[in-house]
Structure formats: C-alpha cells, structure tokens
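Of the protein chains in this complex, all but one are displayed in their positions.
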Amino acid sequence: MLKIATTYVRVVDRVNYVLGRIMMYSLFAMIAILLWSTISKQMFVVPSYWTLEMAQFALVAYYLVGGPYSIQMGSNVRMDLFYGEWSDRKKAWVDSFTVLLLIFYLGVLLYGGIDSTRYSLEYNERAPTLWRPLLWPVKTVMCFGIFMMLLQAVSELIKDIAKLREVEL
Amino acid sequence: MSYELIAILMFSSMMLMLMTGQRVFGAIGGIASIAALTLWGTGGSDIPFSAAMKVMKWYPMLTLPMFIFMGYVLSESRLADDLYKMFHVWMGPINGGLAIGTIGLMVLISAMNGLSVAGMAIGATIALPELLKRGYDKRMVTGVVQAGSSLGILVPPSVVLVLYAMIARQPVGQLWLAGILPGLMMAGLFILYIYIRCRIQPELGPALSEEDVSSVPRAEKIRLLRSGLLPLTIFASMMVPFLNGWTSLVESSAIGALAAFIAAVLKGRMTREVFETSTRMTLAISCMFMWIVLAALGFGAVFDGLGAVKAIDNLFTEQLGLDPWVILILMQLSFLLMGTFLDDTAMLVIVAPLYVPLVKVLGFDLIWYGVLYTITTQIAYMTPPFGYNLFLMRAMAPPEIGIKDIYSSIIPFVLVMLGSLILIMVFPQIAMWLPNYVYGK
Partner (left out) sequence: QAPIKWRLQTYSGAPLGAHVIKPQIEAFNKAANGEMEIELFYADQLVPTGELFRALQNGTLDAVQSDDATMASPADISDFGGYFPFSSRYSLDLPVLFNRYGLNEIWQEAYDDIEGVEWLGAGAWDPLHIFTTEKKIESLDDMRGLRVFGVPTAGRFLSRYGMIPVTVPWEDVEVALQTGELDGVAWCGFTEAYEVGWADICKYALLNNVTGAWCGSYFANSDSWAKVPPHLQELFKMSMDQSHYYRQVWYWGGEADLRVNGDKLELSTIPAEEWETVVGDAAGFWDELASRNERSARVIEIFKKYRDTMQKAGVPYRY
C-alpha cells in the first residue's frame, strides 16, 4: 500500500513537473503568435486570421496543463486568515478533508470536459469562425490538463495523509 | 427552494470553505459543482466546464501572462536600479526626499507592468535597505513601498482592470485611461503626505548630507536622468500603437512583454536565472488567476441560473428601496469589508457580477466604477488580516521590520487612499476626463 502510494506520488509529481516546465515556455509561443499577428497586419492587406484563436488555444493549454505545476509551486492562493496560523499538522488535517472538495470540483470539470469532447467528435464540431478549426483537439488538451490536475490533487491528499501518519514517502 | 435561500446557502457555504484555507479556486469551484449537481436539474454537471470555454473565448485574458511577465522581468533583472539612483540623487537633499522619490519610482514601475508585485519586490530590495541606512523611519518607508507599489494596478497596464473589464464588459482602453489621472493624483497625495509629515517631523526622513550629495558628479546626475527614458519607452511601445489602433489590445501586450525582455537583454541583465524565474513565476501567477476565474465563472453561472442573482437585485433595489448613492456607498463598504478577508480576484468575479448590473441600472458609469473598484482592491491588498501586499512585505522585509511595523505603517496611506476614493466619487471627472477626451465623447 505504502509502496503504491509512494510510487503514485513520485510518478505524478514528476510527470506534472516536466509538463509544467514545458508549458511555462509556451508563453513565448503566445508572444510569437501575437507578434506575427501584428506584423502580418502591416505586411499584408489581409492579415492572418487564425492568430487570435491560435493564441487562445495556447493560453488554454498554458494554464490548464501548467496548472498542476502551479500547485506544486504552492502558488494557488488560500485565505490564510486562520490557516496561516495553524501548525503543519493541523493544516494537513484540515487539508485532507477540504481537498476532497477540490477533487470533486475537478471531477465534475473533467466529466463535463469529456462529455463536451465526445460531442465534438461525434458531430465533428468546428469553431464557427472563418478559420473553422476542429474543436476536439483543444478540448482533448483541456481534458488532459484537468485530468492531470486531478491526479495532482490526489497526490496532495496522499502527501497530507502521509504527514499525519508521519511516514516518509 | 426560494431564490433568497439559494443565494444565502451558496454564498455562506463558499465563505465557510474559503475560511478553511483550501485553495480559493477549489473552494469556489467545489461549491459551484455541488450546487450544480443538486439544484440545477438535468445538465447541471456541464456548467463548470462550459465556463472553461467562456474563459477561452474571452480574448483579453491573453494579456494577463504578458503583463505579469513584464513585471517579473523588471524586478528580477534589476532594471530599475538606475531609476532608483536617479530619484536618489535628485530628490535626496530634501527632507523625506528619498521617500518621495520612491513614490516616483513606483509610478514609473507601474507603467511597465500590470500587478503590484513587481513594485513591491523592487521597493523591498532596492529602496528599503537604502532608506533604512539613511536613517529613515522604518514605518514610513514600509508604508511608502506598500502604498506606492499598489499603484501598479491603477496605472496602466493593469491586470485588475483587465479582469474587471471582463466582468463588466467594458472597453479596456477606456478603463486604462481612466486609471491614469486617479493613479497620478493618488501618487501626488502620497507625496504631499510625506512632504508635510517630514516637514513636521524631519527625523522621519532626514535629508541627504552635503557630502553625500556632492559625491555624485554633475555629469553622472544628468546621465541618471536618462534612465527615466526606459520606462517611458516601454510604456510608449505598448500604448502608442494601441491608442492609434495599429495594434489590438492583446497584440500590444505582447509588444510590451517583448519590449521589457529586450530592455533587459540590452542592459546585459537577462541572465539564465532571471529568464527562468520570470518565466516560471509568470506561469505560477497566471495559473493562480486563471483557475480562480474559471471556478468563479462556473460559480457565477450556477448562481445566476438558480435565480440567486435576482434575489440580490431585489434586495437592494426593491426591498430596501434606497437612494442610488446610498447603494453605491454600501457596495463600496461591502467591498472594503470583504477585502479584509477575501482574495481580490474572488471578490471581483463573484461579487462584481451582482453589483455591476445594479450600478448600471442606478445610472452610474461603469468605467468610473471600475476605478473605484480598483482603488478598493488596492486598499484590500494592504489591510489585515488578509492582504497580499502585507504578506509580500512580510516575506521581503529585512528582519528589523516586524509585523507590527508593517501593520501600522499602512494606516496613514490607507487614509490617503480612502480620501482619494471619496474625491473620485465626488468628482468623477478625475477618472472620466481622459478617456472622454481621447475617445472624444
């Protein structure tokens, strides 16, 4: 049991770390797309019409797939009015209950995401724009990000439980 | 279940969950999901995800990482060192001059990034130690850095105004313009306060000594003045093409990010480490914002679809039957109150959707209201128990500055900010003149 937990935490944390490190550089992809949009406006009569949507897709991937790494970095704010004063142990205690709410949220998010992706595939859904990109690829990426976020939340839960039991993972 | 009951139930359970210290987006999204599954009926489970599609379609969101990145490049690369020196040698000789110069520095930094963290970091690492060394009062300088850096969200570019624009569906360009004069006015009032206070109590901000001043040759002084061009250039590279309609909002933000980056490279400050930290922190902060927005939009849709919004409208306009100004003041007060313990983004995305339509119905201008909201947020950042800038200050301040100092340092500045808030409420033109002038209303 402990072994499974240890492996789970190690693998999930590692994978999300790597994903996050990759995603954080996609910032420059967004910058590049938007700069191209600026330049193409000056250069051609008809500027590139896919840039805004492409940048939006990139942003979605950026924050959804990069999300788990932000959890690892502890950058998601908490209201620490009381929380801030608690001991580590107490934090772990409370967290291991409240994180269930987070997990639940991510589960519902994922459920809706999968449903929406399934719909996109079934009807070959395209964005109603001039570019008309297929929507299932971006929705798949979104689901993937949410799924990894879910795995990360579970990993946080395991870490809290380990802390309470005073075991090393 | 009655609308009122749903409103109370959802709101109070969310508050409760926030109090337990879970990540803000988890608490908001979790309550939204529970309400969607239990109260909505068929199809409720799809709402949290459809909020993600909403976020995707809202294109000004793209400016968030750009403005955040600018701020980090600025503070990590210590691009502002020269700027600080400039104010130092020019303002030093008068009482409180260094503190006044720090406010000036903060205004310039505000024009180059969208949050207050950058100003905070620069203030705490460059200005604070210097000022303490020169015998400035520690409460004075801690307050100056906190108050000054909060200008980051009022002077364009501003992440908070972009988020507000999303909720209120108002043009970002006008909001930015509307923030400029109030920002400058507030800076002016800070300066006025420092000046008067140091006039009365010179020991709070001693003037630089004769030899200190003369140790810097005249040529060097002139050279330093030039460093002020950097922020102006970065600001202009974004704003000029934007206001002329050559580039769109999101394109301008990318130009701004690039400009900050190039400036750091040209100054030889873009080390590997600076690059890595700025990029990583941009992801961290962007994720924080965007996940809260995502969760809160889901919350908002559920709240709205269950009829809870109506309950609130009804309460304010019909049941209480209040005068528009009274309602407006009550709303500001409730923001101030919430700001003492609630995250500003959560406050914005949850409460503003209720208030904004009301503000409109009451006949107030939503651009002007955006400025009021932003100032309120600035105050919220600095007031205990929950305030980002307080936390940041606590983390960055040198050891001789205790938590007590930090808390008491903000009092006079918060009063000045409240004063500005009132001034802008009474004279809306302070905010509205510039956008009306530029967009020719």
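All chains are identified by letter, namely A and B, in their written order; residue positions are counted from 1 within each chain.
As a convention for this text, a contact is a pair of C-beta atoms (placed from the backbone, for glycine too) under 8 Å apart; a residue touches a chain by one contact, two chains touch by 3 or more.
Small disclaimer: the values here were computed from a predicted structure and weren't measured.
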Contact list for the unshown chain, restricted to visible chains: A, B
Options B:K57, B:R199 or B:R226, residue touching the unrepresented chain: B:K57
Candidate in contact with the missing chain, chosen from B:E203, B:E220, B:E273 or B:D304: B:D304
Omitted-chain contact residue, chosen from B:Y164, B:F242 or B:F261: B:F242
Where the missing chain touches chain B, by residue: 40-44, 46-47, 50, 53-54, 57-60, 165, 169-174, 242, 245-250, 301, 304-305, 307, 439
Those residues of chain A which, in the complete complex, touch the missing chain: 44-47, 49, 52, 115-116, 119, 123-130
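Definition applied: only the chains that are shown with their structure count from here on.
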Centre-of-Cα separation between chain B and chain A, whole angstrom: 25
Interface residues, chain A side, partner chain B - complex: 20, 23-25, 27, 30-31, 34-35, 37-38, 41-42, 52, 55-57, 59-60, 62-64, 66-67, 69-71, 73, 75-84, 86, 91, 94-95, 97-99, 101-102, 104-109, 111-113, 115-116, 138, 142, 153
Contact footprint of chain A on chain B as seen in their complex: 17-27, 29-34, 36-37, 45-50, 52-53, 55-57, 59, 61-62, 65-66, 69, 241, 246-248, 250-251, 253-255, 257-258, 279-280, 282-288, 290-292, 295, 341-343, 385-386, 391
